[in-house]
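Please read through the structure below; I'll follow up with questions.
One protein chain is absent from this view; the other protein chains keep their places.
The block that comes next holds subunit A.
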Amino acid sequence: MLDTALAGLVNGSSYALLALGLSLIFGVANVINFAHASVFAVGAMSGWWFSVDLDWPLWTVLLGVVAVTGLLGLVINLVAVTPLAKAPPIAALLSTFAVSVVVDNGAQLVFGPETRRFPALLATDNLGLGGLRFGTLDVTILVVAIGLMLLLGWFLRATRYGRAIRAVAQDRDAAAQMGIPLARVQNLAFVVASVLGGVAGVLGGMYLNNISPTVGSTVGMSAFAAATLGGLGSLPGAVAGGLLLGVVEAFGVSWWGGNARTLITFAVLLLVLWVRPSGLFGKRTPLAAEPMTGTFFGAARTVRLKPWQVAVAAVAAYVVPAVALDDYTVQIGVQVVVYAILALSLTLVSGQAGQISLGQAAPLAIGAYTSALLTTATGMDFWLSLPVAGVVAAVLSVVLVSPSWRLRGHYVSIATLATGLLVAAAAVNFDWLTNGPSGVSAIPPPSLFGAEVSAPLAVYFLDLTILLVVLLLVVRLRRSTLGRIWSAVREDEVAARSSGIAAADYKSLAFGIGGFVAGIGGALFAQQYGYIDPSVFGISVSLLALTIVVLGGLNSPLGAVVGAIVLVGLPEALRMLEETRMLTYGLLLLAVVLFRPQGLMGKVAR
């Protein structure tokens, strides 16, 4: 018992340090810094490099990490946050998300993707107190973490710039009138937060013993959960949330095993968002009215094609692969089509209804698993499993996300992120249903008029036809009364509600229809590969779907298709490596958000 609690506290102190940084940045810049998790990873990796390759002693390792991550924090602010200060918060959310992808995958290119042992700089089992066994390592981690927290507290209370940070967090305009330089204070907040994150990386690395360049994404999500648990923007809340989550995770892992960690984290996160979104310590204020996407993308209108142009494109999409392309290229086409379907589901949710989803892999996974399990375990016909997959994905999407309709902006995105990760974690953990990490195999191909649809061209025709149906559905929906209501909710929820629109119901409907479309895509995905496992539906799929629609133009159905061709087709055709591909997605997303927020297929209304 006590051992587990102590282990939880030690691990939780890393979460607390990270969560402190998240809350500090949220307070000063009103941005949820998705790149903060990557700072942890860079701290861990550079700490590993300083101690193993350069053989530095622990205190110089810490100093080196402070320098590296402090600089990284400054760069994140200057590249991804400051330029978007006048854009709505969603822009900075997307740009920091993009930076995290760039940093994580950049680190993989530099250090190599493999997991490595963090050297045992300190003993882990040399001390005892009563019946409790622990090591110098545990004591050091706790002392350094608590020391840093006290130092931060002193800095914020007793120094000129510390007070300035608090003043800016509480009232930006008034702070400016006191002569406080806002830009410099924001830089400082990012540096301080990132230094805390970097040190947490070293401490966490020593504690976890194994690290990899992507270690940040798991620990970082725990830190998001911790910061939300404590109340975003509340520093005591961040500490309490971090330690509490650490202890809860430790007990969960000791009861249910290591795989349960992510499941617990995201279940806790979703539960907090549902039950007490302002967190344990937060006030009820952070949910101010804030139309998320309207002003950001509202200036753009989508490029419209004439009916004959669409008809020509559709005919070409059927004819060209049949007469001119080899099987390999047609298989790429199949992938493009499936991702286009997934992206179209986001066009409804994020473009039309304005709810940014960072977890659209969830309905894809649910659809894929539903269809795969039904066709393998019960022998159901694919054609029946297809709508069932859509309906199950729709229902679960709504059930998981709708409790967060009381929330706005950032919180909805966090909830969707958590949903995406929760579904992947559930696929790993619920092995009685999903067969766990080993996945579902031997999924039979569908048959049509007695013939098996398994040749690449046949699969392509099937998927393309479904894509066209979905495209037609999305286009029709956008022009319907329902589409206009979604637009109203997106542009100004307060005004929409004042006009008697039940905004929450319409948002649920958007997620439901979007979930249905993504679920259909998932079923096609499963049949196409004949094999699925949880790793196929990671956060990179959600990111890819989002990047596709942002690149194509968030509110442009045609853009979703074009985006899928550019982002799925081209890298495949160029046979890019996985790491460089993710790096490219990240850079592209960042560039689009910074320089062309209306996307390729949007044009700015004049």
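Couple of notes before you dig in:
Everything below uses one rule, namely that a residue touches a chain if its C-beta (ideal position, glycine included) is under 8 Å from a C-beta of that chain, and two chains touch if they have at least 3 such contacts; residues count from 1.
Following the convention adopted for this analysis, contacts and distances are computed from a predicted model.
Within the choices "Branched-chain amino acid transport system ATP-binding protein", "Nitrogen fixation NifU-like protein", "Putative membrane protein" or "Tryptophan synthase alpha chain", the name that UniProt assigns to the complex's undisplayed chain is "Branched-chain amino acid transport system ATP-binding protein". Per the touch definition above, the residue from A:A175, A:A260 or A:L464 contacting the chain not shown is A:A175. Residue A:A164 is the one among A:A164, A:L342, A:V474 or A:A564 that touches the chain not shown. Even with one chain removed from view, subunit A keeps its contact list with that chain: residues 157, 160, 163-164, 166-167, 170-171, 173-181.
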